[in-house]
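Below is one structure. I have some questions about it.
Note that this complex is displayed minus one protein chain, with the remaining chains in position.
Note that the chains take the letters A, B and C in the order they are written out, and that residue 1 is the start of every chain.
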């Protein structure tokens, strides 16, 4: 069967849980059409998360890579349109806090997602989940792995579609962390499953 | 069995649906402990909604009245703390748009909810639904019926707890209407059921 | 000359400055029509702020009391419509953090502002400052002094108009504190001066 690499993150900064970890664990091994989901949870560490996801791509040779990130404050499923060649932001779990650094000094300024982002948002809304294309994945780890995998796949000329999807907080995270919009884990998981369905039908 | 009057509203202003209508219809007839839910959907009309809810109170003699309203923009279940003696706001579905009018010229400036609002929010968070006490029910129909029923029950010295709970938009409403946080109807319904559970245990 | 008591607060919680303190200091001694402004800065302490403002009312016998508070997150000048009989919230600067306590066990649930709040917001917009009536002063110190002064003036049958106005963060506070809308101190001061002008013309 053809493979989908689905990644989430461990909890980061001052959050205690990360709904992306729960979602990818729930979808691990899921079979859809001719495809099987292989899930992997990344550490909140600029260097390690990039290294680990590229290792996974080499190792399992997926034809689709979908990475999930938490966007606390958003209240829709938001596939990202573009990854940009910048690292900038708060300290990661290792204390690393880059300012306006390039991810790859020879890389282009940006890479568009190669997932069918418009079809994904249209399909999500048809099946009842609010969705929107986002035009910025930020400059933190989420953008970093999106850029790195797109750059790698381009340079290695791999037959692999790559993209990133930000999701809202879960109810559990909102209760612990406070004042952010949230969905139930059930809704988050169903919505990501719907995303993978559209992508595999395209693939 | 003892009775809970549970009210919602028809769609209002430029919205096509109203999740409060769906939630109260789903919970109509629900039995919990010694209590039964009687649901009623109110029109979006200052005069009629007030008249209809007071008629229902007289007719079914509930010991608990819980009214639901949509708070597009909120992302938690928010029991209201107080109703105030003001009508003010956009046109209702009949085109009536009061400015700073009193609901009752002889009424007090405000009435606190007689529902156990702190227990409700604590219980909701325990069972996994983000919740907060709200300190303003606005000055529109929601506040108007909350004030009117509290005023009526006080004046008539009825043995009846009264309050109002604002809920977020549903996913369906968010998809139609645009840029607001939302929950699934399943989550909204379960959360309101949890509210009624706490209130009846108190009652 | 007739007197206006104008109060602000010291910095509170984790903020380093408080624009209300700067605004009231700038307007101290200002004469408008037959009126003179007497400014006073209150401590961020539930007990002391209430005690101090009531002492000032007794001492200077103002015919107008306008209290200012910072509403970090708001981006308009917002006269408050009502004060409610509740103390609830985060720790004050003395570590006192009440939960759902009454301000006065024999007091009414709410007191409307006796300032001409609609005229204030209309006038502010005419002179170029965004403004809106707010329906909740919260449950923290701001609401507490608003309620206490309205209660005192009512019980003592004083000829004195009383109300509260929340203002946005200043640019300086926003730069220090982060992600909140802000106005320049110049704009904040001019806008409050415009408020006092309307109130004294009414008085």
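Quick notes on this structure:
Definition applied: a residue touches a chain if its C-beta (ideal position, glycine included) is under 8 Å from a C-beta of that chain, and two chains touch if they have at least 3 such contacts.
Because the structure is a prediction, the values reported are computed rather than measured.
Note on the chain not shown: across the whole complex it touches A, C.
Looking at A:2, A:47 or A:118, the residue that reaches the missing chain in the full complex is A:118.
From the options A:27, A:71, A:86 or A:167, the residue with contact to the unseen chain in the full assembly is A:86. Within the complete assembly, residues 81-82, 84-86, 99-100, 108-112, 118, 135-136, 138-139 of chain A touch the chain that is not shown.
With the whole complex as reference, residues 75-76, 125, 128-130, 171-172, 174-175, 180-184, 186-187 of chain C touch the missing chain.
One rule holds for everything that comes next: only the chains that are shown with their structure count from here on.
Taken as a contact graph, with one node per protein chain and an edge wherever two chains touch, the assembly forms an open path, each chain linked only to its neighbours along a line.
Chain B and chain C have Cα centroids separated by 31 Å.
If each chain is reduced to the centroid of its CA atoms, chain A and chain C end up 46 Å from each other.
Of all residues in chain C, none touches two or more other chains.
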